[in-house]
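One chain of protein is taken out of this complex; the other chains stay put.
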Amino acid sequence: MESGDLKIAWARQYMPVLASIRKRFIEEKPFSGMTVGMALHVEAKTAVLVETLAAGGAGVHITGCNPLSTQDDVSAALNTRDRVHSYARRGASVEEYYAAIDRVLDARPAITIDDGMDLIYRIHTERQDVLDSVIGGCEETTTGIHRLRAMARDGALEFPVIAVNDTPMKHFFDNVHGTGESALASIMITTNVLIAGKRFVVAGYGYCGRGLARKARGLGARVIVTEVDPRRALEAHMDGFDVMTMNEAAALGDIFVTTTGNAGIITGQHFPKMKDGAILANAGHFNVEIDVAWLASHADSTVHRDGIDTYMLDGMAVHVLAEGRLVNLATPKGMGHPVEVMDLSFAVQALSAEFIAKHGRDLAPGVHDVPSAIDEEVARLKLAALGLSIDRLTPEQETYMNSWAIGT
Amino acid sequence: MESGDLKIAWARQYMPVLASIRKRFIEEKPFSGMTVGMALHVEAKTAVLVETLAAGGAGVHITGCNPLSTQDDVSAALNTRDRVHSYARRGASVEEYYAAIDRVLDARPAITIDDGMDLIYRIHTERQDVLDSVIGGCEETTTGIHRLRAMARDGALEFPVIAVNDTPMKHFFDNVHGTGESALASIMITTNVLIAGKRFVVAGYGYCGRGLARKARGLGARVIVTEVDPRRALEAHMDGFDVMTMNEAAALGDIFVTTTGNAGIITGQHFPKMKDGAILANAGHFNVEIDVAWLASHADSTVHRDGIDTYMLDGMAVHVLAEGRLVNLATPKGMGHPVEVMDLSFAVQALSAEFIAKHGRDLAPGVHDVPSAIDEEVARLKLAALGLSIDRLTPEQETYMNSWAIGT
Amino acid sequence: MESGDLKIAWARQYMPVLASIRKRFIEEKPFSGMTVGMALHVEAKTAVLVETLAAGGAGVHITGCNPLSTQDDVSAALNTRDRVHSYARRGASVEEYYAAIDRVLDARPAITIDDGMDLIYRIHTERQDVLDSVIGGCEETTTGIHRLRAMARDGALEFPVIAVNDTPMKHFFDNVHGTGESALASIMITTNVLIAGKRFVVAGYGYCGRGLARKARGLGARVIVTEVDPRRALEAHMDGFDVMTMNEAAALGDIFVTTTGNAGIITGQHFPKMKDGAILANAGHFNVEIDVAWLASHADSTVHRDGIDTYMLDGMAVHVLAEGRLVNLATPKGMGHPVEVMDLSFAVQALSAEFIAKHGRDLAPGVHDVPSAIDEEVARLKLAALGLSIDRLTPEQETYMNSWAIGT
Partner (left out) sequence: MESGDLKIAWARQYMPVLASIRKRFIEEKPFSGMTVGMALHVEAKTAVLVETLAAGGAGVHITGCNPLSTQDDVSAALNTRDRVHSYARRGASVEEYYAAIDRVLDARPAITIDDGMDLIYRIHTERQDVLDSVIGGCEETTTGIHRLRAMARDGALEFPVIAVNDTPMKHFFDNVHGTGESALASIMITTNVLIAGKRFVVAGYGYCGRGLARKARGLGARVIVTEVDPRRALEAHMDGFDVMTMNEAAALGDIFVTTTGNAGIITGQHFPKMKDGAILANAGHFNVEIDVAWLASHADSTVHRDGIDTYMLDGMAVHVLAEGRLVNLATPKGMGHPVEVMDLSFAVQALSAEFIAKHGRDLAPGVHDVPSAIDEEVARLKLAALGLSIDRLTPEQETYMNSWAIGT
């Protein structure tokens, strides 16, 4: 087997939920005659989603959603599949990146699947010619959905988009466990520093942040949480973490990881307060959480290692991993989210895409939640794959929960 | 000081949020001329809420919400306060219990505060004469709210009720931390068994269940979770717990704790499968989670210790704590939820009661969420009391979060 | 059944290791014709050890080792047993306490079992008349053994004593788990404060301290460790705890627990730095870890609650639990170490006493380690009681571990 196929085969064996969906898709062919356009991280796990959609009858045109996350051998392997076309290339220039997006759009997709709304944004700006072919889209990220909601609020969103990120399954597994574990593994492998005993600063106590905070503590770190929401801040406090402002944390932290999806989390206000050798990484979304531009323009000197840029400020080293891009994807050794987590997220994607194929024309333009039935179905398929049984409500229990005259 | 006052003084010092609200109420007197009727666990922490409402000008009439949870010295101390009347008595018979509820209702409250909807239920059945005096109510428990929603669905709820349980603050602190810690402490003190190494079965992975599961593991237990919701079951699995049906767990568990708010969780189907010496407790709501009636009618013999009833089934002992009532309240040494947790919950109560006093006449009959501003205000007051500072969104960050044209 | 017997029956069911030893003792009668003198906490678990020794043929004379830890109903129940005499009484005065010790010694024990070397100390000072009857002794506590070694160093110890505390089994289970859980449960039940989020200061990172620190963190506390040994301090740091001096910790802590076995851990140097409402407890050994005398002589005023003494210093409250005595034993609701942990410790006691009965005359005066075979035997009996199987070294593995010519 070629290296791309070996990687895909590896991922496939730990993706039992997509396997059971794929089996059904082969019989039912829900995408027969349709084109799906995708802009996702092109790596082995994504390939298994692509295979699943193609097995359901779709023509799939895919490109990357981040210049550094494409695995070229996986991209090549995808191009050997029937009905699949991949245009992704690692290290693509900005021009090449958008050219690849345009090639996806040239295929006039009926369904778009985005990780960061690149396709949808381009369709609404440069490529409005594609608008009439699109039934609807799916968006993978919190940040993308946030921006899609703003767009919908402005009346600018022209078709229905399913907020794939916005499901319990996505929050609990992809964000909490996927981001937490893969960010930690990437930091550990890239830096070779010990986590135990370290002051580990987590910016943001949303789903990503709390997963990361717990797992870092589970390795022995002393975790500090920064937040802007008072309830989440109090939650972090009661969960046993130190809570403070980033200004206070800056002077104490050994390792800093942002998980906010917002911009300007660690800035020129904070860098000069840091200890010599501080390590900074982003596990949120875009490379604006850490103000790398400030460092680049204020550093006395800079050293580049594999996946680590060191900025010297007054004799103190500040190390930024993966240029401030997603640390679990963009470090040289990073492999993205763990396979099983993507199995769940992509199962929601696959079933949401099927939902658009079947019902998209009945949906109003705007951002739609993943139908709860899809989310629950994925949970059931996963429990079945794990061989776990759970209880069912008895009729008496359903009655009890719905009655108000029983009690005390 | 008398013992009741000593207990109240102890609680008061660990309830800084109510202290800051009380200070404002003394100036603003939001309940001036109003009567508040309460049916809550009459213990020291509740007394501090009563003081706070009375400081705001209210006449307060209170009784217990559970025959076993009243502390008589605290009840006596309350009766020494201006404008406060307590009718609660530990070990009240069912008749006395309802007589006390009626005495509260005889005061014709404008606002009701319930823990298990005893007042509201009685107002809508036996005591409809009180209906016209009531502006609105607050309900403390998940179970109560569940039943109130059912009641509202049936068109049977005649006034607005604020679902005090249904706030992030209540879920995250009262349920997760309060129930978790107080249930564990009560079990440990009542049984004197070691938690480390035990198979500890938690029924339900809602807020109460997950708090309990984590803390039991934090003491060294090997935790099994049972659930009926596939997503929660999967969450428990990914959080590192063993997930199975109660039927499977019955044969493995050393200690079983129910947290569901439902009925019939551990039943005659499960007891005979249990190991000799199994310990059962309820940290959910009513004493219907464990089918004690089945045990009473099927046991070969029964032994009663302080807070522990032992049922012998074919030579095997099944021990039920606190007669299947709430283990953190109803065991002889139990003291209910920790003080600080009740400070938060009761702060939401106090501000919700104020909200009803001011705006209740404008609310439609039915169940209403706690206004988010109240919940956030309580979080802010608590962070201030802890001396913790948190970050604020900058204008640029607010813009970033609301824009969709920035990115990649 | 009487209350004392009910308590003993409760403990007995969770002490399977003593049960299997008792079964053998009944057949073998290793103490036939001998007197065992004991000064231990007279509570239900100790009673099961007493029963076990008596079942082995011993006459047992027992009194308490702490004026506050005796349970009078258990003491009464013991006096109904054949060959057993208990002289312990809760709240005994210092005079009565030593009179009871003398009554034990009047029985001229062949074997002494101590928890804090009260018997041995008295035999070597006031009651040298008993010396010639004693074959040897067992001592339960770290502190006692420490002092016995000092005594042996001075040539002052006249007979062999087995350091029951100084075994892996005692360290790992009694100290780590027993002290940790029972101290936490006692603090929680006595104070009703929340552990989650609290700054919890543990003085000492020996076996007791690390168990307590981990379990407090497991409940959500933010733990600070103080130490005098640099390696243990570093261990605590790497285990994720904050490490600092007591002087620094004094100003930060919400709850302080000493576990050192030493004196003068929290003193007049520290109290005035503490936050209003700080809670102090001792889980080490004697009531000299917290300098209660300083508080008593410097406080502006004092309030006594059940198990809590409040000292006011310049308007700030410092609360001391159980008068600075062992918090898991001496609080009103405290029940001592968990049953299963005492099953292991007392199994080591029972087998050590048997060892003295059989081999004590061959041992030189001085402190002797528990024979490793005894410690392993107890572990094996416990694993068997739990139904757990473990691997055995194969002959090939034994060869591999003992060879130096195999490798690379």
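Chains: A, B and C, in written order; residue numbering restarts at 1 for each.
Please note the rule applied: a contact is a pair of C-beta atoms (placed from the backbone, for glycine too) under 8 Å apart; a residue touches a chain by one contact, two chains touch by 3 or more.
A quick note: this is a predicted structure, and the numbers were derived from the prediction, not measured.
Checked against the hidden chain, the listed residues B:R127, B:H171, B:R222 or B:K273 yield one contact partner: B:R222.
From the set C:E27, C:D82, C:D362 or C:E396, the residue in touch with the chain omitted from the display is C:E396, counting the whole complex. Only one of the listed residues, C:H237, C:H319 or C:K333, touches the absent chain: C:H237. Within the full complex, the residue among A:A185, A:A250 or A:L381 touching the omitted chain is A:A185. Where chain C meets the chain that is not shown, the touching residues are 116-118, 121, 143, 146-148, 150-151, 154, 156, 168-169, 172-173, 176-177, 226-228, 230-231, 233-235, 237-238, 243-246, 248, 261-264, 286, 288, 375-376, 379-380, 382-383, 386, 388-394, 396-397, 400-404, 406-408.
For chain B, the residues in touch with the chain missing from this view are 194, 196-197, 217, 220-222, 237-242. Against the chain not displayed here, chain A makes contact via residues 1, 6-7, 10-11, 13-14, 44, 177-178, 180-182, 184-186, 188-189, 191-197, 214-215, 217-220, 276-277, 303, 305, 308, 317, 333, 335-336, 338-341, 386.
Just so it is clear, only the chains that are shown with their structure count from here on.
Centre-to-centre separation between chain B and chain C, using Cα means, comes to 36 Å. Residues of chain A in contact with two or more other chains: 237-238.
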